[in-house]
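Note that this complex is displayed minus one protein chain, with the remaining chains in position.
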Amino acid sequence: MTSFGLAVIGAGYWGPNLIRNAMATPELRVEWLCDLDEGRARAVLGHYSTVRATDSYERVLADPAVQAVAIATPAGTHAALVRAALEAGKHVLVEKPLTPTYAEGERLVALAAEKRLTLMLDHTFCYTPAVRKIRELIRSGEVGEVRFVDSVRINLGLVQPDVDVLWDLAPHDLSILDFVLPPDVRPVAVAAHASDPIGAGRPCLAYLTLWLSSGAMAHVHVNWLSPTKIRTYVIGGSRRTIVWDDVNPAQRVSVYDRGVDLTAADPDTRRAALISYRTGDVVVPALPEREALRGVMSEFAAAIKEGRAPLTDGESGLRVLALLEAAGQSIDNDGKRIELGGGFGQ
Amino acid sequence: MTSFGLAVIGAGYWGPNLIRNAMATPELRVEWLCDLDEGRARAVLGHYSTVRATDSYERVLADPAVQAVAIATPAGTHAALVRAALEAGKHVLVEKPLTPTYAEGERLVALAAEKRLTLMLDHTFCYTPAVRKIRELIRSGEVGEVRFVDSVRINLGLVQPDVDVLWDLAPHDLSILDFVLPPDVRPVAVAAHASDPIGAGRPCLAYLTLWLSSGAMAHVHVNWLSPTKIRTYVIGGSRRTIVWDDVNPAQRVSVYDRGVDLTAADPDTRRAALISYRTGDVVVPALPEREALRGVMSEFAAAIKEGRAPLTDGESGLRVLALLEAAGQSIDNDGKRIELGGGFGQ
Amino acid sequence: MTSFGLAVIGAGYWGPNLIRNAMATPELRVEWLCDLDEGRARAVLGHYSTVRATDSYERVLADPAVQAVAIATPAGTHAALVRAALEAGKHVLVEKPLTPTYAEGERLVALAAEKRLTLMLDHTFCYTPAVRKIRELIRSGEVGEVRFVDSVRINLGLVQPDVDVLWDLAPHDLSILDFVLPPDVRPVAVAAHASDPIGAGRPCLAYLTLWLSSGAMAHVHVNWLSPTKIRTYVIGGSRRTIVWDDVNPAQRVSVYDRGVDLTAADPDTRRAALISYRTGDVVVPALPEREALRGVMSEFAAAIKEGRAPLTDGESGLRVLALLEAAGQSIDNDGKRIELGGGFGQ
Partner (left out) sequence: MTSFGLAVIGAGYWGPNLIRNAMATPELRVEWLCDLDEGRARAVLGHYSTVRATDSYERVLADPAVQAVAIATPAGTHAALVRAALEAGKHVLVEKPLTPTYAEGERLVALAAEKRLTLMLDHTFCYTPAVRKIRELIRSGEVGEVRFVDSVRINLGLVQPDVDVLWDLAPHDLSILDFVLPPDVRPVAVAAHASDPIGAGRPCLAYLTLWLSSGAMAHVHVNWLSPTKIRTYVIGGSRRTIVWDDVNPAQRVSVYDRGVDLTAADPDTRRAALISYRTGDVVVPALPEREALRGVMSEFAAAIKEGRAPLTDGESGLRVLALLEAAGQSIDNDGKRIELGGGFGQ
């Protein structure tokens, strides 16, 4: 089997997960773990690893055994690191968010296209069995028309030094939304409210409202200050409603045949007659237990090999940036509704 | 013991609960159940009751044995029914919302004051052991400064003919907020978004954001279309965080000694050093199992007897109306932030 | 509609539930609530009831308007009360356990047969939508062969003055087992262990093991001292496994297509090859929300009217007594396995 030489950049919170999963992926050959603090990289590798640690990104990019890099550094460094990698001819897997601004992200996507290199976003949740199943349920029509989406992602989280809660957590919710919605249903406007009740200097909790092209509404609640961990994603459909509870491993995804229907549109009929309630069974589909990052790594390797766009490509990263930027703009304008451009960019 | 003669008005969804609890309250003497459909009133009373059914509100109001009425009719009828009762010299307990407009409500409150009659709102949740405990925890200072409030009240609910989801469900969340917050912390502005994805002709799901005078933010999510029932109220404080999960009778209220603190304000110190995390114990206070409506009835009787304002008086009903009206105004203006007047009215 | 005159005997813990449900049953006409303490009966009826209170059982039995009695008194009084009622020509609904000994119960069943009167056990749980569904799933073959049954019924319960935890709680588990098992699968032996760690003078927790005629094993855990309430009934089958969690109203019954199969019986094949695991979907069937006692009352009225055995007839009460007696015998003999006679009597 051909394998690609990979360097992981960043030995902080997420890097160790990337390197562990990369090492378990036969199509990848891990060459380096690079961190500004070489000692931290060594500590992550431990005493028994043949992977090399370094603090020199230049050395990594100069190594012809390296065909690809996986970047897990603070968001503010992404633009420069991705650009350097692409210019050195390396394929790139990068943590979300792609960059702190849409404009920077757009330039990277263009550069990758020009260089015919893979630029992939680590939208990890899109590779969970739960999200794969949800996408399948929606795109197969089983859910019917999407009527509402409600996502809650709250926990006692690390107050990040460089990003607010919106840029830290909402990329998960937004990339999942991007991934599971039917291709013809897209966000058209955003409003957001945020609060910093501890004086951290940046929002620690935020609420986003998204209007979709279908007329439906999606809502996201992200919060770093909650003492309980809740990760619930509800997708209400005209035929079924999906509830994904990610902290309940015994029953992550439930598909409810319950809902409210308008059974007729006859304006002469009395309203009460028009509404009916379904209270059918709930089905909990069996899902494999599989680490999502394993799927990220396989997809990265496969996209490189096949020269095709990965499932979570640079464009998906840009769509998330467009939403984040618009949300930030709304926060700065008292929750004003911000329309998204055709390409969601401006 | 002196007892007050009571008539219950409305034998629909909630009336049977009122009458059952009133009958169990020694200070009340139930005289009538009144409904436009007398047969429905009879059916609610059953074959073994000495309480009389009638379809004549006039007859009830004319009955000198009746000192008080409890009104559980559609919201649109409240103004006329409450007014008539007050003018007939009867004390009034009325379902939420008090009236469909703040202006109408204001006139009723004024009338009750003028007549020196009790006008009480059935803000039922304020009489649950859970909410009583939460109020006590906040007002005693145990929670510290309130940093955020997040309430979710979603279920497969009856799509109401005369009110939208906001006016149907949010009065619960807003009256609880009014009840538990320290007296000096009040809402100062509101924004709201709503959606009617089934074409019911009125919002079936809504999100409210409230700015409090302390600078904190409160958020309410109400939804008639959810296949699962969630009723969670989180009050994040600087010392403790309360999580009230009303669908978990074994553990309704949990008090978390978990949170994020800014431990110093020294601007020269690095930011990271300023933030610390508490991950202490959780305490689940023992709460009595007591039906809230029993407490409503006792308070109504006691307020009449003592000639004092009940815990959930007309003013509290007005404060809820002010919030609902402002929220509606925000919905009609793309989620614009609406400032509340000094008295929250206009 | 013909209706039967009913008297409820006993105004203690359960009597109020009986009378409330009887009053809501059109086929029944509640005449009396009888208790040795007439004041208690009056208190249960409240100030608004036309039902009469009495402390005279004789007067009730002498009343020709009474065709049936529902007995909710301490177990030790059942034999005399049931006998008197039958001899007075009244149909009888009686709380579990039928009597404190099998022999007494047998005489009552014989007397009812002789008098051609209905003798019905209030095995309430058999009338819940959950147990009806479970019986249907088993008897339709959907569950396959029953491999094991495990029931846990623990709570902080009232330490009863006249019965131990076995006779207080296990009748529920045993009557449910009797009700849902296929008719050809019957208990053939019992063993039990019990403990009285608080010195109450009678067992406060007990474990029962039952051997079924099919070779499968059933187990029951009852406990008055548990601070948490658990009511879980698992029925493992060769095709499906049912988990009934009675304290989870949102998901009482779950049907798992998960299990272990022996896929071949070839003795030459290696054992490991013979075993396979199914990890299919879980289905949560929609169940109506219906109070079980309403069903008890309807069935009682219908059995009287149609002159047929009720679903939970005296024989079912006897089968439960046989198991309880054998369990008690085992407890007294260090957990010795006690074989049940053909009729489970001996």
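Brief remarks on what is shown
Each chain carries a letter (A, B and C) given by its place in the written order, and its residues are counted from 1.
One rule holds in what follows: contacts are C-beta pairs under 8 Å (C-beta built on N, C-alpha and C of every residue); 3 or more make two chains touch, one makes a residue touch a chain.
What you are looking at is a predicted structure, and each value in this text was computed from that prediction instead of being measured.
The hidden chain, counted over the whole complex, makes contact with A, B, C. Between the chain not shown and the residues C:80, C:217 or C:250, the one that touches is C:217.
Here the missing chain is touched by one residue of A:11, A:30 or A:69, and it is A:30. The missing chain lies against chain B, touching residues 251, 254, 257-258, 279-286. For chain A, the list of residues touching the undisplayed chain reads 23-24, 29-30, 46-51, 228-229, 247, 250. Mapped onto chain C, the footprint of the missing chain covers residues 147-148, 150, 152, 154, 156, 159, 161, 191, 193, 195, 197-201, 204-205, 207, 209, 215-217, 219, 221, 223-228, 234, 236, 238, 241, 243, 254, 256, 258-262, 271-272, 275, 277, 279, 282, 334-337.
The working rule: only the chains that are shown with their structure count from here on.
If you average the Cα atoms of chain A and of chain C, the two centres end up 52 Å apart. Taken residue by residue, chain B touches two or more other chains at 228, whereas all remaining positions touch fewer.
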